[in-house]
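Mind looking over this structure? Questions follow.
The complex appears here without one of its protein chains, the remainder shown in place.
The first chain written gets the first letter, and so on, giving A, B and C; residue counts start at 1 in each chain.
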Amino acid sequence: MIKIGIVGAGGYAGVTLYQILLRHPEAKVIWLMSEEAHKGKKISELYPHLAGEQDPIIGTLADIDNQMGKVDLVFLALPHGIAMDYAPKLLAAGKKVIDLGADFRFNHPDTFKYWYQMEHKAKGALQEAVFGLPEYYREKIKKARLIGNPGCYPTASTLGAAPLLKAGLIEPEIIVDAKSGVSGAGRAGSLKTHYCERNEGIEAYAVTNHRHMGEIEDQAIRISGDQGIRVTFVPHLTPMTRGILTTIYGKLKDQSSKIKTKELIDLYKETYKNEPFVRIRENVLPNTKFVAGTNYCDIGVQVNERTGQVIVLSAIDNLIKGAAGQAVQNMNIMYDLEETMGLKHIALYP
Amino acid sequence: MIKIGIVGAGGYAGVTLYQILLRHPEAKVIWLMSEEAHKGKKISELYPHLAGEQDPIIGTLADIDNQMGKVDLVFLALPHGIAMDYAPKLLAAGKKVIDLGADFRFNHPDTFKYWYQMEHKAKGALQEAVFGLPEYYREKIKKARLIGNPGCYPTASTLGAAPLLKAGLIEPEIIVDAKSGVSGAGRAGSLKTHYCERNEGIEAYAVTNHRHMGEIEDQAIRISGDQGIRVTFVPHLTPMTRGILTTIYGKLKDQSSKIKTKELIDLYKETYKNEPFVRIRENVLPNTKFVAGTNYCDIGVQVNERTGQVIVLSAIDNLIKGAAGQAVQNMNIMYDLEETMGLKHIALYP
Amino acid sequence: MIKIGIVGAGGYAGVTLYQILLRHPEAKVIWLMSEEAHKGKKISELYPHLAGEQDPIIGTLADIDNQMGKVDLVFLALPHGIAMDYAPKLLAAGKKVIDLGADFRFNHPDTFKYWYQMEHKAKGALQEAVFGLPEYYREKIKKARLIGNPGCYPTASTLGAAPLLKAGLIEPEIIVDAKSGVSGAGRAGSLKTHYCERNEGIEAYAVTNHRHMGEIEDQAIRISGDQGIRVTFVPHLTPMTRGILTTIYGKLKDQSSKIKTKELIDLYKETYKNEPFVRIRENVLPNTKFVAGTNYCDIGVQVNERTGQVIVLSAIDNLIKGAAGQAVQNMNIMYDLEETMGLKHIALYP
Partner (left out) sequence: MIKIGIVGAGGYAGVTLYQILLRHPEAKVIWLMSEEAHKGKKISELYPHLAGEQDPIIGTLADIDNQMGKVDLVFLALPHGIAMDYAPKLLAAGKKVIDLGADFRFNHPDTFKYWYQMEHKAKGALQEAVFGLPEYYREKIKKARLIGNPGCYPTASTLGAAPLLKAGLIEPEIIVDAKSGVSGAGRAGSLKTHYCERNEGIEAYAVTNHRHMGEIEDQAIRISGDQGIRVTFVPHLTPMTRGILTTIYGKLKDQSSKIKTKELIDLYKETYKNEPFVRIRENVLPNTKFVAGTNYCDIGVQVNERTGQVIVLSAIDNLIKGAAGQAVQNMNIMYDLEETMGLKHIALYP
């Protein structure tokens, strides 16, 4: 049994992680930490749907020194800039760390600084951190002590775009038009997350400067090896709770301009043929409903032959494959467990 | 391994049943049947979220004679009036039957006729059928060959009202004001189920003659032993996909008029102390979100001391505890398996 | 032209009032006030849908002494306990006042104190205040200087229940099961109003002590003249933005136990035959969608002949007939204008 601590358990990603681990046959959650306001509460007070489950009292990061000895692995689900204060200490104590935040996703501190406008405070840890996208970094994840778990948008975008980019079929410029449910904005109450302000309305936000644009571009470059790739990323807040759909546009290069949809589907099927959590869709298009509550990424691809644009559609549950599920997938790989262990959910449908 | 056939797999209750059974360690679905229009299709064509799972081709009831030999247990999820044609034949062939429809829920054919305005065609089977509400009929279910699985409204209503009625605390007249998600109306496209007609609107329907009123009243009488009980039942169509919340009103009798909320909560806790799927709520009120995707029934109770009205609130997922989950719970009991086997879902939250 | 000031313009009721008045041919809004945080902003900054309209800069109550001279009528849309500090001063200065909050809805300070647990600070004003439900107090409204505009739940409940109570057809005890959209909870961001916490869930709240219960009961007594009437009121938060549906239950007295639905519909039609904003529904049940954006109250009534319960259904838009629309209706009456002036909206459908 892997003994586990979760920091940030009060948020949607944290609680999702907790409940996946509650049913994981090889993991045991030892403690939960969250913000000061949650201190001393049971997790079921914050999340009444958990009544009847193991129900620990929530602590805070103030106790990390006392608590870290009890666990093997710590999941951090924190706003950016905080995990970097704790990860080195945890590593030094021999713990493994999976960070669901942004601090360990770039392989270079300058890239982090460019997108997050702060100096990275744990450059050594950053250097050894592995980007936790199993479909592209599985071998490194196996040996990693520190995982930078991908953001929700980058997971859907990278899984969708990478096969095209690696194959060199499209010009080195892609557009990612992403649609996210409101849970991506976190659990804090605000005008932005107010039911009446979100319901029956769709809008873009952070049109030219969302930080995930950097992460998507960084991965596009690393996976394809083409330094010249540029990504335009526009996220939209959609009136639904869970899920991300990305619509990715890439222009076929002249030499590949005759390629047909069928060939692209074959490329995607071949690329992901051994992946337990990627489903290539042919007769139906990806829909966030089909992956809700699961660790799947569903992908479809089509060519518009009139315009030479390839359109890739990818759908994930932002809290599962986009956060907690992928984190558990990474844990399974790190501990040499069956990769799908604890993650065999079927979508709750309808 | 229990070998299973499902009739009516194309509907929401049927597919929910199928996907619960896909993860059940002691059950194996051998075949699926549905309406003529689905014949020859794979279940994943009807429900693309099931891609990657065992994917049988759907047949129809025309093949029941050929197919029934392959299974031990048949689940029927059909409109009322059809199961009664098939259940006797299945029983005669030594099969067990769990009917999710209305045909075997009453213990008397006259009651059936009163509410469904048709003659019952399988009176022998009706006589032996057991009402599949484990919290009140567990011992009979253990020995049953034929289960009339409760309707979604009666499950929530009966679990909520029965403790008060059995204890004789309230006058023999209750009001059940029920709020249901749209999935209760089935998967057929119509003006009634159209997104734009349902979204942002709530309305009552079948205000004085919903058939589940008969089932609720029948159970209220059977469980309490008081023939004089009358139930007023008003269902409402609510703009959400899943879930039922019932708000039950009962007037305290004079001799119990001093009773407090705390005592009622104790009564409910005592009543359901050994029930794995009933949660009594004290500090938070039942909410359909807390039970979505689970087999739980959450119950809260309060007295309005000014007016002497007891208000009971009960919440279920209409497709799980209100249909497929309860059917599997009944199967587990019939086959002497752990009652919660295959049903340990935690609500997908948020 | 009536010159108007609105206090509380930043809330949903306040802004709804503002935009109704923007199209009112006999009214002109002179100034808007709201909370400190909104000071100095244009109303279109808070509500971007108002771009292109008259766009005043918002002030605060600190300026009331300077500002009140410019207007004839002040609408107050404030949390309870604040309007009572300002109304007497406004009246003394010769202004008319329509209070959309709770301070002037009861005709007795003890009733206010019982439900709001604070001493009323403007007992003189309270005494002269008229309850602004035109269908029952039109003559008094005509002469009033101060209106206590009804709450959203009491408007729907009273219009629905009063004909039965006045006619003495039912026992003096009614149950009101109300379903409200989230806009009734105001615009402040919180866990309670968070999209992800509300979407796909329905729950009751304030089950035995919602303050509107007092207002409903007070009106039931005043309109029927029966001091013995008791009201049990249970509100539910429903996953939709706008609208209230109330389902009202009353038990027929023995002597009226043979009454039929048709006779009740006739009673309701007769009661409201001259009312421009009440529609009695026969062939279709009230649905909040049918009244969204309008000042209508739609009412249906049926008898359950098996149980002798009368079920009344009433639907309003909580922000229009439940707040701002009714306030304008009251203004029209006070100023001897056509009662429907500025209120002839047709529901936005679908």
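As a working rule, a residue touches a chain if its C-beta (ideal position, glycine included) is under 8 Å from a C-beta of that chain, and two chains touch if they have at least 3 such contacts.
Every value quoted in this text rests on a predicted model; they were computed, and no experiment measured them.
One chain is not depicted; across the entire complex it touches A, B, C. Note on the undisplayed chain: of the listed residues C:Q19, C:T60, C:N107 or C:S190, the one touching it is C:Q19.
Interface note for the absent chain: among C:S34, C:T111, C:S157 or C:S183, the touching residue is C:S183.
Summary of contacts with the chain left out: across A:S44, A:T60 or A:Q309, the touching residue is A:Q309. Considering the whole complex, the residue from C:P150, C:G293 or C:G342 that touches the absent chain is C:G293.
Across the interface with the omitted chain, chain C contributes residues 12, 15, 19, 22-23, 45, 47-53, 183, 187, 199-200, 241-242, 279, 281, 283-284, 287, 289-294, 296, 298, 344, 346-350. Residues 12, 181-183, 187-200, 239-241 are the ones on chain B that touch the missing chain.
The set of chain A residues touching the chain not shown comprises 173, 175, 177, 179, 181, 196-197, 199-205, 207-208, 230-232, 234, 236, 238-243, 245, 247, 249, 285-290, 292, 302-307, 309, 311, 313, 315, 350.
Keep in mind that, in the parts below, only the chains that are shown with their structure count from here on.
Between chain A and chain C, the centres computed from C-alpha atoms are 46 Å apart. Taking each chain's centre as the mean of its C-alpha atoms, chain A lies 37 Å from chain B. Among the residues of chain C, those touching two or more other chains are numbered 181, 196-197, 199-200, 239-241.
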